[in-house]
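A single structure is presented below for examination.
Incomplete set of chains, arranged as in the complex.
The first chain written gets the first letter, and so on, giving A and B; residue counts start at 1 in each chain.
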């Protein structure tokens, strides 16, 4: 399992909360997306908007997202999101996001993403390509 | 499996799309939430904001959400979301959302929600309670 972890802290905003006074579910998926970009920036030393160019890919599109909501996060709560690649496959990978409040796990998120590039013979076709071993190495 | 299905059509908006020109993942979870409210309104004949009062619950909080992205939805695409309860448990239930574009499945979503009420002896405690059989019956 990749051991490189990105941690960030955020204070829950009014506009992220719903009439029950807690973070609306879709907002966590926004946070996960940003946490993944930050994880890659930290691990690879490449700015998010330069990731495609640097590695000759079109990006790291999301194919699957999941979240398990254990405890609500309220307006003003300070949360920590700890993110890491939990598994690398040949051309895809799994990211794990743990949201905690005061050290207690509040939300568990998971994303599956693809290391995607245009087909060399048919540029209209996009698909997963092998993740370079030097990329994988940066997460260890 | 509950056979009552709610279908709705939407046209993808500019503000729902990201720099890749496709719907940003969190937007689908917003759509699923609204589709679930609409499904319950249609099946039970109760307005969303009257659901709690009518059934003596605090709501139907989300405990788990998942989406599998098969095909991207682009600005201007007309999508159909078909939603139904795929399974009722004692105090929780699963909802399935199928997003299709021109009849082709684009996104599969799933939510797990709880039929939640305040504890009668300790109102600060919230937990799942048995889903009334007449509620379940309305989805058949």
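Everything that follows uses one rule, which is that a residue touches a chain if its C-beta (ideal position, glycine included) is under 8 Å from a C-beta of that chain, and two chains touch if they have at least 3 such contacts.
The shown structure was predicted, so the numbers you read here are calculated from the model rather than taken from an experiment.
Asker: With 2 identical chains placed here, how many copies of the sequence make up the full complex in this file?
Answerer: Altogether, the complex is made of 4 copies.
One rule holds in what follows: only the chains that are shown with their structure count from here on.
Asker: Using mean C-alpha positions as chain centres, tell me how far chain A is from chain B in Å, no decimals.
Answerer: Spacing between the chain centres: roughly 24 Å.
Asker: Flag every residue of chain B that touches chain A in the complex, lowest number first.
Answerer: It comes out as residues 20, 24-27, 29-30, 33, 59, 61-69.
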